[in-house]
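With one protein chain withheld, the remaining protein chains of the complex are depicted in position.
Moving on, here comes chain A:
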Amino acid sequence: MACASAATAMAAMPTGTSARPAGGEQPVMAKVGLTVNGERRELELDTRTSLLDAAREHLHLTGSKKGCDHGRCGACTMLVDGRRINACLTLAVMYQGSEITTIEGLGQPGDLHPMQAAFIRHDGFQCGFCTPGQICSSVAVLREIEAGIPSHATADLGKVAFSEDEVRERMSGNICRCGAYPNIVAAIREVHEGARG
């Protein structure tokens, strides 16, 4: 990641403004303000910085993992304004004013999110590299089902309900090379049933 220098330009990011000038090979710097895990953060970043790199390299939130860096593995999954996205495939400067939740914001040791606790209880991981993305995705999956958003596994587009087939389909963007899938599904089911009970 290149550093700011006298040759770089800076600009704030609200609508109607721009990071200029240059082009060419010089890095272009821009300011962005985000709320990350409830805390307001102001950053000056090379415009090329992905949301994932902003969290890991600039905010030192290294829970979100860089697996493929191309949106294929899901290890970087974060919640942005309540929705799960691949943080590697998006630019931090595009998120002025947004609310970002990473795995660190879901829960901490001693105060775990129910999904984090369920993953531990069900052994929903082996090496653990994909786990932060799996957990962020799982939390969002239950919200999506609750909100009635259909999936490829939904037989009747008008009736969205929890099932293990739904979970498997909806989690297909999170790859686990250790193959912990059955235990991940069990953890998600437990949280779903706990939320209902």
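Note that in this section a residue touches a chain if its C-beta (ideal position, glycine included) is under 8 Å from a C-beta of that chain, and two chains touch if they have at least 3 such contacts; residues count from 1.
Basically, contacts and distances are computed from a predicted model.
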Query - Chain not present in the shown complex, as UniProt names it (candidates "Cytochrome bc1 complex cytochrome b subunit", "Xanthine dehydrogenase family protein subunit M", "Glutamyl-tRNA(Gln) amidotransferase subunit A" or "RNA polymerase sigma factor") - result: "Xanthine dehydrogenase family protein subunit M"
Report summary line: Missing-chain contacts on chain A, rising order, are 9, 13-28, 30, 46-48, 50, 69-71, 74, 77, 83-86, 89-91, 93-94, 96, 137, 140-141, 144, 147-152, 154, 157-158, 168-174
